[in-house]
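Data first, discussion second: the structure below is written as structure tokens.
For this view, one protein chain was removed and the others were kept in their places.
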Amino acid sequence: MKKTILKFLILCLVIIPFAVQPITGCGNDNHNENRNEEAKEVFDSTTGNNSKSAREVDIDLSIMSRTMIFAEVNNITSNPESYLGKSIRLKGSYFAAYYDVTDDYYHFVLIEDADSCCQQGLEFILGDDYIFPGDFPPDMTEIEITGIYSSYLESGQTYYYIAADVMQYTEE
Amino acid sequence: MPETIQETLNTEALISCQNLTLGYEGKIVINDLSFIVNHGDYLCITGQNGSGKSTLMKTLLGLKTPMSGQIIWGNGIKATEIGYLPQQTQIQKDFPATVREVVYSGLINRTGLRPFYTIAEKAIAEKNMRKLGIGSLAGRCYRELSGGQQQRALLARALCATRKILLLDEPVAGLDPQATLELYTIIKTLNDEGITIIMISHDIDNSVSFASNVLDIGAQQSTDIMKQNKE
Partner (left out) sequence: MHEIIDKLVLYFQFPFVRYAMITGTLIALCSSLLGVTLVLKRFSFIGDGLSHVAFGAIAIATAMNLTNNLFLVLPVTIICAIILLCSGQNSKIKGDAALAMLSVGTLAIGYLILNVFSSSSNLAGDVCTTLFGSTSILTLSMTDVWLSGILSALVVVVFLVFYHKIFAITFDEDFMTATGVKSKAYNLILATTIAIVIVVAMNLVGALLISALVIFPALSAMRVFKSFRAVTICSVFVSVICAALGILISILAGTPVGSTIVAVDIAGFLLFSLVGKIISRG
């Protein structure tokens, strides 16, 4: 019995320093990433300023890890009604899709999960000042969208989208 | 001079095997075997490799079914009153368990659906461990014991499972001469206390000197019991 307790104590002493190390390591990496991004030139399409929008949003996915983003977007697309009216900030790849029935382009933010084997997309719509294709970046550019989660009716179907007022991306 | 089955059939035997034919996958290993085991007997089953000794023991224990013939258990002995010392497997030699845990597992046929051992049952196990001289090893890890000590632990376990009869499959296989003699002495002591012993052994010299009866498989196709006169 005594030997068992002794073994257990030794284990704890050995494990705890190891366990703390990787977590602190990961945290530092994320922090450095954020600083690097802020240093890049940010093209703000509405004001032309080099400033990042610092508004508070209900759900800020731009500061989360890929695993979290994918899971939360999955929740949004599974239960869209519960997210209506919430403000969302999201970072992902831009993608424009043409639908010939309505002869219109639809804009999406795509995100991948951690295995890169699954993709999800949220549609977004910017204000009428934005003309496609001039005001939009090329496909698969990394963009950041901030807006309110809303819905619209088209051809009898309800579609959900982010009513975005800001789209930010880095000029190549 | 060998006695015939006719004379012994009238007595109340513990086990009575009649016209047993054993085999597997269509191949007959033992043909038309009949014998009787009485209370307090010390029966040694010998024979060459492949003659079917283990098959016979497993059939007696109900682990295998005979191709034909029957085994009659007399004197109201139940399946839960049999002790068994099987040959060790490699898994067991490397098993993370204390000697106490191994020996206690022999009590399970007494517990039924109860998920714990009673104090009385644990006392039986402790007594058996002391009887076999491994009381001091109770807290040790099973895989750290010597071959002889492991066999004694398994024998203690077998004792926990029975009050009447012990079946042992080559208990001294792989043991050095001293451990072998110690184990045989312990088994003889148990027999003297009234426990019926059925043992498979290659070791003809030693086993024959301790046993009251010897059954040699393969000596004849249909064998009677050979009783040996003891001095």
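Just a few scattered comments:
As written, the chains take the letters A and B, and residue 1 is the first residue of each chain.
Operating definition for what follows: a contact is a pair of C-beta atoms (placed from the backbone, for glycine too) under 8 Å apart; a residue touches a chain by one contact, two chains touch by 3 or more.
None of these values were measured; they are calculated from a predicted model.
Across the entire complex, the residue among B:Pro86, B:Gly148 or B:Pro171 in touch with the chain not shown is B:Pro86.
Touch with the chain omitted from the figure is made, among B:Gln18, B:Asn31, B:Ser51 or B:Ser105, by B:Ser105. The missing chain lies against subunit A, touching residues 4, 7, 10-11, 14-15, 18-19, 22-24, 26-27, 29-31, 64-68, 70-72, 74-75, 78, 113-115, 117-119.
Seen from subunit B, the chain kept out of the figure touches residues 61-63, 78-84, 86, 89, 91-92, 95-98, 101-102, 104-106, 108-109, 111, 115-117, 141, 144, 157-158, 161-162, 167.
The definition used in the following text is that only the chains that are shown with their structure count from here on.
Spacing of subunit A relative to subunit B, judged by their CA centroids, is 71 angstrom.
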